[in-house]
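Please find one structure pasted underneath; my questions will follow.
Shown here: the complex without one of its protein chains, the others still in place.
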Amino acid sequence: MMPGSLRAACVAVLRRDLLLAWRRRGDIALPVLYALIVTTLFPFALGPNDDLLARVAGGVVLVTVLLAMLLAFDALFRPDLEDGSLEQLMLAPQPLALLLGMKILAHWVSTALPLIVIAPILASMLHLPAHANAVLVLALLVATPLLSLLGSVLVALTAGTRRSGMLLALMLLPLCVPVVIFAAGAVSAAQEGLPWIAPIAWLGAALALMLILAPLACAAALRIAIDA
Amino acid sequence: MTAENSPSALLAARDLTFLRQDEPVFGPLDFALRAGEVVLVEGDNGSGKTTLMRVVVGLLHADEGTLYLDGAPLDRDLARGRLLFLAHHLGLKADLSPLENLRIAIGLYGCREAITPQQALHTVGLQGYEHEPVRQLSAGQKKRSALARLLLVPADIWLLDEPFANLDREGIALVNRLIERHVAEGGAAMVTSHGAVTFLHGEPRRLRLSA
């Protein structure tokens, strides 16, 4: 492994962020806990009617996961911005988009993946049928990286501002509407026994596109937001 | 200064200006940094020393003027590996050890031959602290673990923003030693310092910024 090479740099960034996430593994548990609490509140609000809960289960879990991810987005760049390591990343000889892609991947692994693991449990608490539950996990596996990529662009744009949780939610909503529609569409189609592969395929196509575009946009956005 | 474009200048600037709200923070500024040379950037607080560093290194966008690398207009993509920036924010992860932090820097910027991160940490006087989380080090020790990057990373142009801050007498001597060795090997350094006292050895060329 040649130091300073593209691969070494990617490995270094990925390793660093995963290591940091591991050192602060208490923070990983927070979004999971949040999702658990929100999902538990729904039966209290809607009543313990199993049929009703089963009908809304897919949508509730999707939106809950989305909100939990939104809470965690702030940690994508802010700590790095505050201690100066983001500058070191931006000044590195490798393409910034690629390094940011690694950061996004590490962030997805440490925030979204635990949520996907817990999602089927949350869904069965709301009586989502087993076969729809499998589709839900599949939908989340495609939709959450897409959300991470889209969100990273917006987080980069707000990087130079004061604390900005509400603003980020406002900016993210228009972007995640199509993702929520297709992911929830797949789950409810599976629930009604209809073919559900088409919306997942659309999400997959969007993900493939965003894997290329989002890191580039994220790098451009970051350069705008940091430049004073 | 006459030799902005002379081939011996590693880094040069002509009419470099940076504006904030249409007011110039510094400039128009001409300077040249030749191989084997140290330039000391002087100025009071708020005179734009850090801003100048950030413009040179490419974090900020100069409003006017041109930067030259080896006599040719500077291409950011080619220049990145040549420049090493030590900023006020040291770029250390508080949850990682000095050794882990250095490995990240090496991964991004590459490593000189015949030196290991352990040796570098030894040289800056952090033996025994290699595996402590950076958050548990003192301000001076944090600075030293950032300075270890200078030993490892093969960049030939150093941009050091207040490198003497937070350091004791021995640390100041260390920075001077590092700079002298780098310059003797044909590198160049730009160092900022506010106000009256500079700890830099010898007679560096001075670039004065006024507020």
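Observations
We just call them A and B in the order they show up, numbering each chain from 1.
Following the convention adopted for this analysis, a contact is a pair of C-beta atoms (placed from the backbone, for glycine too) under 8 Å apart; a residue touches a chain by one contact, two chains touch by 3 or more.
Please note the rule applied: contacts and distances are computed from a predicted model.
Here one chain is missing from view; checked against "DNA-binding response regulator", "ABC transporter", "Heme exporter protein C" or "Molybdopterin-dependent oxidoreductase", UniProt names that protein "Heme exporter protein C". Though it is not drawn, the left-out chain touches A, B in the full complex. Considering the whole complex, the residue from A:P79, A:P95 or A:P178 that touches the absent chain is A:P178.
Looking at A:L6, A:I197 or A:I224, the residue that reaches the missing chain in the full complex is A:I224. The chain omitted from view is touched by exactly one of A:L18, A:V63 or A:L167, namely A:L167. Listed here are the subunit B residues that touch the chain not shown: 20-23, 61.
Take subunit A: the residues that touch the chain left off the picture are 153-154, 157-158, 160-162, 164, 167, 170-171, 173-175, 177-178, 181-182, 185, 188-189, 217, 220-221, 224-225, 227-228.
Here is the rule we go by: only the chains that are shown with their structure count from here on.
Averaged C-alpha coordinates put the centre of subunit A at 37 Å from the centre of subunit B. Of all the residues in subunit A, the ones that touch subunit B in their complex are 3-5, 8-9, 11-13, 15-16, 19-20, 23-24, 82-85, 87-94, 99, 226-228.
Those residues of subunit B that touch subunit A in the complex are listed here as 20, 57-61, 80-81, 83, 85, 87-96, 100, 103-111, 154.
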